[in-house]
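One protein chain omitted, others in place.
When the chains are written out, they are named A, B and C in that same order, and each has its own residue count from 1.
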Amino acid sequence: MKRITPKGKLVATLAMGVSTLLLTSGCGQLLVFHPAGPVGQSELQLIWLQIALTAVVIIPVLILLAIIVIRYRDRPGSKAVYRPDWSENRTLEIIWWVIPIIIVGILGTVTAKKTFALTQPPKNPSNPTVVQPLTIEVTSMDWKWLFQYPNQQIATVNYCVIPTNRPVQFMLTSNGPMNAFWVPQLGGMEYTMPGMIMRLWLQADKPGIYYGHGGNFTGQGFAQMQFNVQAESEQQFNAWVASIANNSPQLTQGEYDKMAQPSILGQMSFSSFPPNAFENVVMSEGGKYMKHDQVMMNSISSK
Amino acid sequence: MSIAHSGLQHHVDEPLQTGVPLEFSTEDGATKILGFWLFMVTDVLLFACLFATYVVLYKHIGAGASAAKLFGDDVSGFTAETFILLTSSFTCGLATYEMRHGSHSRLKLWIVITMLLGLSFIGLEVYEFSTFVSHGDTMSTSAFLSAFFTLVGTHGAHVSLGIIWMGLILYQISRRGVNPVTARKLFIVSLYWHFLDVVWVFIFTVVYLTGVM
Amino acid sequence: MPESVRNFATHFFVTGDPMIYGADAAITLVSLGIVFTLTYFKKWKWLWSEWLTSVDHKKIAIMYLISAILMLFRGGADALLMRTQLAVPNNSFLTAEHYDQIFTTHGTIMIIFMAMPFIFAMFNAVVPLQIGARDVAFPYLNAVSFWLFFFGAMLFNLSFVIGGSPDAGWTSYPPLAGLQFDPGPGENYYLVAVSISGIGSIATGINFMATILKMRAPGMTLMKMPLFTWSVLASCVVILFAFPALTVALALLLIDRIAGAHFFTMLAGGNPMQFINLFWIWGHPEVYIVILPAFGIYSEVVATFSSKKIFGYKSMVASLMAIAVIGYLTWAHHFFTMGASAGVNVFFSISTMCVAIPTGVKVFNWLLTMFRGRIRMTMPLLWTLAFIPNFAIGGATGVWLAGAPADYQFHNSYFLIAHFHQTLIGGVVYGMLAGMYYWWPKMFGFKLKDRFGHWAFWFFNIGFYVCFTPQYILGLMGMQRRMYTYGANMGWTSLNFVSTVGAFLMGIGFLFIAAQIVHSLFNMERDVTGDIWNGRTLEWSLPSPAPHYNFAVIPTVSERDAWWEMKKAGNTSDLLPNAKEIRPIHMPKSSGVPFLMGVAFFVLGFGVVFNWWVIAIVGFVGVVACLIGRSLEEHPDYYVPVDEVVHTEAALGRL
């Protein structure tokens, strides 16, 4: 590789590019517009509302721009009106101070409601029975994702399995630089930060494998920080938990410490994890001083 | 003609405005004073950010001392610093007063007194810092101490700069007498000095008094 | 010993990459070329006495402009390298390390070392002329600002060949940017270089604010000021309030790195999130710092080339000031996902959306200014017209991003990338280009020929949409920013390839602009009228370029659009000097100290970057010596004698 000049690289790249374009077909899916759960759904509703309301302003602007430029262009013998001193019209000005204010008012109200709603577990009108949420502790490391199931006592790397139709409480932290946890089809992202527990409610309504990726740059291995969230029915989920608990190796403290060092790993499963691994990361150093709310601390200590 | 030294003018024959203090008597002097106010605005914001950081971090004491422990053991240091700086603000104000009312020897005397008070303030602060450091409470002990040393140290650096600056102005006034240029310079350095006093008032309120409460 | 020397050299100089060696060779060749040319044509003295020591705002403007265009080239080259790497999946054109450095320098250069000097070029070229002043309020400080910016930029670019570039992103979030994860000198370069030029920016803000408030021609009340001057005032307000936060954020991170403090480390109670908070207290207002002057330029251009008064002047002024203040209260929307309370997110969501209100008003007012006008399709107006749809879309996507729950999905994805490029290129770069074309004759005394200009415009503009429209879609497909590569199975390939093609089209557009400048330089037609566009404001009443003292006699203003009204009333001769009225003109002397102070800051910064304290102290002593020297200077100014003024004005045919 070292012998190739930059120019050679460029030519090779372009040639490769064209051939790849010819070979690959189709596009990726617009994940944000195909939510698989109530959280993504709710966020998408806001996005549609935003699109509609901003279009109310954008489209007239573009049409007006075209008309005005064509009509009032300075050409010989132009018959268009020319009023060089016309520069005030109170009615018009009031109109376009008021219209944006109304739009912002509507969007602001909806945004406020949704922002507060998203701090609660998703409510599922089709499944009103109260379901016990599942808790998964997520730690971002250089450059992999560790998922710990505190109630199942298993752990996975770079993938996790969740039951469908059940709210999942992801508790996020970082053992390294800050990242962000994002599964576009399930819902929006939340940062993972050292010394903090961030909580993110997500829920999958249908089985599937959902793409997830780190959302905040963490260095050279960042591009490889991909993970999958696999949604399965409750029974399949339980079967999976059992098989991991029975068949997978244990995650010892030594291996955990090794994992915390920079490296890129594939998907892994473990039938155990070092006790309090997550809590230790959160409460180490700076984390002691952060405000961790009581409910969260109880849920950690109650395990 | 003294106006010849006063920087950029629109009109060379613009008369000195009478009935206003000397430092405002030229357009240029007034513009520079406004410019200095604008600089102080940026400095206010700079200190605001340092204060914000301090407030966010002041409970993060790691393995080091807490604010109560650090300041509560001996309150005489910062009490003395506070009164010294308040007094120096007063003497600096008197220097401006004498400049406007014509006694140039007293003006110089007040500047010298202000500088001496400033030096003793800095001396106390250096003593305070070195005491902390000798007890192992350094900048790298904890986030709280990082924020403390940076906030208070930045103020101290401002004061030190102010002392050197005042010395420069004193030298110029001794050599050139009081004219619109030197008057403006003295007025500006006194603004700076009073401003540092204001910042200190907030440091002793937010850092020291709150710390020992 | 030789072993240790070699060891040192391989760490000191960046090695191992053919592209770096190429850059080394290019830098050496260009430097040798410059030295040779200057020596051959015996221009060293000219360079020193006419440029390096100049405190003339018009020359400083030209130096800012040249720097900005060079930095646009460097940042653009970075962009093309990135797009080349991303053109196809699993590409190995760049390594992860190299890619990380390139996107970091791309962002930093474009914001700090391209956009800022570009707006300052416009401030300097226009504001004193537009308000009828002989120079800025503090010409010497103005030169200091420039040289701080310049040597900051030099220091930053030096990282490419010595020590290694920063690679933690232009936002440089700790703990990634802290010593623990980023031990090299690259990050220090970023912190020190941006701080140095940031000090210069604060000084410029103070300078132009004082200029506008205190140095307007008699009769020019605030509500008679041209809108560009208003926009500069608004921008300066934001500079004054925002830049100190950047200084603090960078200084604290630097203290963490070189003095072992714990502001933002994960150890001993540090809190990395506070850096993010401080950074964006500056970072978001920064966007308004650069876009407000662009708004001012659009206002001037639209009015001039519609031959019509600007519509809704008072609304325009009110919206500028509203944006300046509201824009300050929106910074937390850069980290809605950082776990602040829902109340915080709601507050900052709504305050962000509120910025759209005055911005929307401005767009409508520009449209109505053209309505019932006579629109002349010149280069400045073309860029202005292209700006409007760009900004309509960029503004709309900005409103989408402002809604916190929607932002959870857009944040840090290519959707965000596309959005801010749409506003920063479509808003700021188009604005600065419009301003450059508009005031070029005033700055240089000749017009840029349209020949390559239209090619440049269409390549750049079409390239823009080809490049960034796919990125919106890629963001919705889940593609994250700052990924140096992606898998072939993601389905992102075709859109990325299209985007890369668009980037290269923009690159070609830039080359056409360069070609246009060179072509116009060699086929120069001097502008003898001084009012080549049939302008409206006072700068067009002067010859192009204006004499170094600008106005032989300070004009008296009675109307908005003063020059236009005088032309209409037929009394433009009132502005011509009368030999009897001319008095000696009081001007600041040239000074080499600002340049030396820049050098001293450079030395200081270089020492700090490598923790070589002897060098740093030498630089610091230099800075202090410059400050003391200036304070003791007794005659920093002189008088231009009447004879010289009369002679100059007569030669310009104005007497």
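Simple rule for what comes next: a contact is a pair of C-beta atoms (placed from the backbone, for glycine too) under 8 Å apart; a residue touches a chain by one contact, two chains touch by 3 or more.
Here, contacts and distances are computed from a predicted model.
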Subject >> Omitted chain, identified by the protein name its UniProt record gives, among "Protocatechuate 3,4-dioxygenase", "Membrane bound protein complex subunit mbxG", "Quinol oxidase subunit 4" or "NADH-quinone oxidoreductase subunit" >> reply: "Quinol oxidase subunit 4"
Subject >> Contact with the hidden chain (one of A:180, A:196, A:225 or A:259) >> reply: A:196
Original post:
Who touches the missing chain here, B:89, B:141 or B:154?
Top reply: B:89
Subject >> Chain not shown, touching residues in subunit C >> reply: 209, 213-218, 237, 240-241, 245, 271, 273-274, 277-278, 281, 325, 328-329, 332, 339-344
Original post:
Residue-wise, where is subunit B in contact with the chain that is not depicted?
Top reply: 10, 17-22, 24, 27, 30, 33-34, 37-38, 40-41, 44-45, 48-49, 51-53, 55-56, 75, 79, 82-83, 86-87, 89-90, 92-94, 96-97, 100-103, 190-191, 194-195, 197-198, 201-202, 204-206, 209-210, 212-213
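Simple rule for what comes next: only the chains that are shown with their structure count from here on.
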Original post:
When the C-alpha atoms of subunit A and subunit C are each averaged to a single point, how far apart are the two points in Å?
Top reply: 33
Original post:
How many angstrom between the C-alpha centroids of subunit B and subunit A?
Top reply: 49
**OP:** Spell out, as numbers or ranges, the residues of subunit B touching 2 or more other chains.
**Re:** 60, 62, 143
Original post:
Considering subunit C alone, which of its residues make contact with at least two other chains?
Top reply: 267-271
**OP:** Flag every residue of subunit A that touches subunit C in the complex, lowest number first.
**Re:** 1-2, 5-6, 9-10, 13-14, 16-17, 20-21, 24, 26-33, 40, 42-44, 46-47, 50-51, 54-55, 57-58, 61-62, 64-65, 68-69, 72-74, 78, 80-89, 92-93, 96-97, 99-101, 104, 107-108, 110-112, 114-116, 118-119, 142, 176-178, 180, 182, 184, 187-191, 193-196, 198, 211, 213-223, 226, 284-286, 288-290
**OP:** Report the residues of subunit C in contact with subunit B in the complex, numbered from low to high.
**Re:** 133-135, 137-139, 202, 205-207, 209-210, 213-215, 240-241, 243-245, 247-249, 252, 255-256, 259-263, 267-271, 274, 277-278, 281, 554, 583-588, 628, 631-632, 634-637, 639
Original post:
Where on subunit C is subunit A touching in the complex?
Top reply: 18-19, 22, 84, 87-89, 91-93, 96-97, 100, 167-169, 173, 175-176, 181, 265-273, 306-313, 315, 335, 337-339, 342, 345-346, 349-350, 353-354, 356-357, 360-361, 363-365, 367-377, 385, 388-389, 392-393, 395-396, 399-400, 402-413, 473, 475-478, 480-488, 490-495, 497, 500
